[in-house]
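Provided herewith is a single structure, encoded as structure tokens, for subsequent inquiry.
One protein chain is absent from this view; the other protein chains keep their places.
What follows is chain A.
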Amino acid sequence: MSLLTAENLALVFAALTALAVLLYAILDGYDLGVGITLPMKQEAWRDTSIASIGPFWDANETWLVLAVGLLLVAFPAAHSAILHALYLPAALLLIGLILRGVAFDFRAKVKPERKIHWDWTFKCGSLLATFSQGFMLGIYVMGLEYHLGSVIFACFSGLCVTAAYAMIGNAWLIGKTTGDLQLHAIRQCKRAGVWTFAGILTVSAINPLVNANVYQVWTEPPLAYLFAAIPLLCFAMFALGYLALKRLPLPNDQGAWIPFFICKVIFVCSFAGLALSFYPFVVPNQMTLYEAASSKESLTIIFFGAVIVIPIIAAYTAVAYYAFRGKADGLKYY
């Protein structure tokens, strides 16, 4: 019990919240990515693409509820400061998520001639959601302030996050599909990868220039040498991914999951980079996570719940992924 001091708890919950955000970005990232690059020309491709994410998207989105929920319960002051500043983009994000979430189900159940409308709704809703998320991230990095520079940066960030989701979404499809659709996904993955790479480079350059303490984190020895491993690993992954995509598809579908694995590492590196840049701030340059944390008693209660329940969640999530392993086929409702 003595380990559960207010400070440790704040740190643990910051780590939990960060983990939820990261898992959300990876998991909902791939299904959002499938949405934004949905091939509108071929209905069969759309059916297969959507079948590949059908059993998972709902649970993936729950990580967003957990992330926002943890922010709300563990750092209420930060939650209201951040969402206050991001009121409109957050509303657009929600509208995007609502549209794509329902389009998913409507497309399979409405009159056949209406299906294409819901497919467009799915694609545009996904796009609205990813752009809003990137925009919110951009404004967050800029210290939650709105001026011409920060809005331009946020729009750019919106495009980059969209590209990153398109990249991981198509990497997922490479693993989940075969034939022409897989070739299509490989091409799209390459294209999105180039934009993502450009985006990460730009954000990495601008962030330390705008925030003085970010500059300090990444340049002050001795830790800076250690931290340098993160961008190096990230860029190595891009190189490896480029090589892998050039050679795919291989006979017997070998290595089809390599791009998805590489994308995951890239997401983890980018996220770790951002998290290190801002620690200990939860609202950039305004509020540290220690200042924002709620009372020790209620965090302790949630802590024990989380310790027991999160392994169980991981276990049954593993069951679901195991049940739907292998290539996506035409999913049927039963």
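As a convention for this text, a contact is a pair of C-beta atoms (placed from the backbone, for glycine too) under 8 Å apart; a residue touches a chain by one contact, two chains touch by 3 or more; residues count from 1.
Here is the rule we go by: contacts and distances are computed from a predicted model.
*Asks:* Which choice in "Transmembrane protein, distant homology with ydbT", "Cytochrome ubiquinol oxidase subunit I", "Spermidine/putrescine import ATP-binding protein PotA" or "Phosphate-specific transport system accessory protein PhoU" gives the name that UniProt lists for the one chain left out?
*Replies:* "Cytochrome ubiquinol oxidase subunit I"
*Asks:* Going by the contact rule already stated, which one of A:N8, A:T202, A:N285 or A:T317 would touch the omitted chain in the full complex?
*Replies:* Only one listed residue reaches the unshown chain, and that is A:T317.
*Asks:* Could you tell which one of A:A6, A:L19 or A:L83 touches the chain left off the display?
*Replies:* A:L83
*Asks:* Tell me which stretches of chain A touch the chain missing from the display.
*Replies:* Listed in rising order, the touching residues are 54-56, 58-59, 61-62, 64-66, 68-74, 76-77, 79-80, 82-84, 87-88, 90-91, 94-95, 97-99, 101-102, 104-106, 109-111, 294-295, 297-298, 301-302, 305-306, 309-310, 313, 316-317, 319-320, 323-324, 331-334.
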